[in-house]
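A single structure is presented below for examination.
Selected chains only, in their assembly positions.
In this document, chain identifiers A and B correspond to the written order of the chains, with residue numbering beginning at 1 in each.
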Amino acid sequence: MNQADTAWMLISTALVLLMTPALAFFYGGLVRSKNALNTMMMSFVSLGVVGMVWAVIGYSLAFAPGNDWIGDASRLFLKGVGLEGVGPAGDQIPHYLYMCYQGTFAIITAALISGAIVERMRFSAYAIFITLWSIVVYSPIAHWVWGGGWLSKMGALDFAGGTVVHVNAGVAALVAAWVLGPRRDYRSTGLLPHNIPFALLGAGVLWFGWFGFNAGSAVAANGIAALAFTATMLAPTATLVVWMLLDIARTGKPTAVGTATAIVVGLVAITPAAGFVGPMSALLLGGLAAFPSYFGLLWRASTSFDDSLDVVAAHGLGGTVGALLTGVFAQKALNGVADGALFGNPGQVLIQGTAVLAAIVYSGVLSFVLLKLVGLVVPLRADRDDESVGMDVSQHGEEAYVHAEGSAAQV
Amino acid sequence: MQSVKSIVRPDKVDDVKEALAKIGVSGMTVTEVRGHGKQKGHTAVYRGKEYQVTLLPKMQIETVVPDDIVEAAVQAIITAARTGEIGDGRVFVAPVTRSYKIRTGEREGM
């Protein structure tokens, strides 16, 4: 067992777990106050249901030997998972810890989807959906890339989950927003965020947690972790600056919501590349990634497609761009794994594209099927009145903020 | 000159504003309020106790208009704010003796 690696992975796992409450604030601040709790609960419930299911089923399907497509059942209920070291000789960490680390990824990936369907999806339907989704969609794709499946054999590079996490969640979000349909008052009123400081808080803490996400994906406290850390720190700085300049060019005013979004987009885009690229490539990649998400978001907002918090633009597009640019900027000299197009290996971009496409198709189809199946059991949307009165009261029997006293009588 | 004060559902403010604009009323003051009426509140659950929250979020829109368009304003509001369900709210009309524009200081001729 490498104790230094263990120390780093202990804190990395805690950091990634923290990202889900952070996401709750990033998303929760952007909705109207009558839906603030419901939006936050969509992240928190993932900590419960996906966390449990991961230990019982998901880990086995993703990381047990199995075949090229899916892990086998040999680690259901964490059978055979214990204190023994896993990983390359000299950099081993306890198997339990590795399982936990991967579990935090499953939790946040499922929670990411919620941004597309907030303010209207029935809470019970959502909870059932993400539970199944984490088993049926997330675990297999994780297996393809990190569990020894076909994409890893093909040589696809995905350092910390650009495809597994972000493209995957982005596509599921797209499908979900489309199946659910827009909020009833979408396009008729300005659905302005109720608490932008919460969104900034979420973005700030997400960045902090993302160091565990990306640099932790080295699964060791070594140079690769430092490389990934550097990329994770620098890429979003460039995205933030470019986004602000785009804001200024378009409307004269750099927005706070834009800044929060830019940080997330930069982090998403650097995720697949983090441990493969140098710092100047990271800056470039971060800056470039601002464009598709910025204009994608603009375009989406002009349509009747209500991906409420722009999960597709931020995670779907950002993840795709990141995955492709990983195939451009990767540098064998740094990581010993593979070169990208810029360093003489243009074929890598194709491999990257294949991986993205595979995730899009699989996640798209399966997410659709799952939603339809869940819809047979529980209506996916809240009732018209429940949506209008607000999801906090209708789904949870609570209001997020009560300022006056004496506004409630005990029954 | 009269004050037309309406208590409406929070998601009806824009509709009312537009309806008033159509009949030429552009000035108004909007306040977040909580209303109690026939509409059943919701049950809040906290620490195992249940609370009946009977003061529900509403928006109050007050506009002071000349006598001759009071009726039109009332009808515009009622049409715009109605859903037909309990909880739609009220419109109250009350006399206003005079009105001043602070910017110019003059008494308004409406």
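Throughout what follows, contacts are C-beta pairs under 8 Å (C-beta built on N, C-alpha and C of every residue); 3 or more make two chains touch, one makes a residue touch a chain.
What you are looking at is a predicted structure, and each value in this text was computed from that prediction instead of being measured.
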Stoichiometry of the full complex in this file, given that only one copy per chain type appears: A x3, B x3
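Rule of thumb we're sticking to: only the chains that are shown with their structure count from here on.
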Geometric centre distance via CA averages, chain B-chain A, whole Å: 43
Complex contacts: residues of chain B adjacent to chain A: 9-11, 14, 34, 42-46, 49-55, 57, 85
Residue ranges of chain A touching chain B (in the complex, touch as defined): 34, 185, 188-189, 385, 388-389, 393-394, 397-399, 404, 407-411
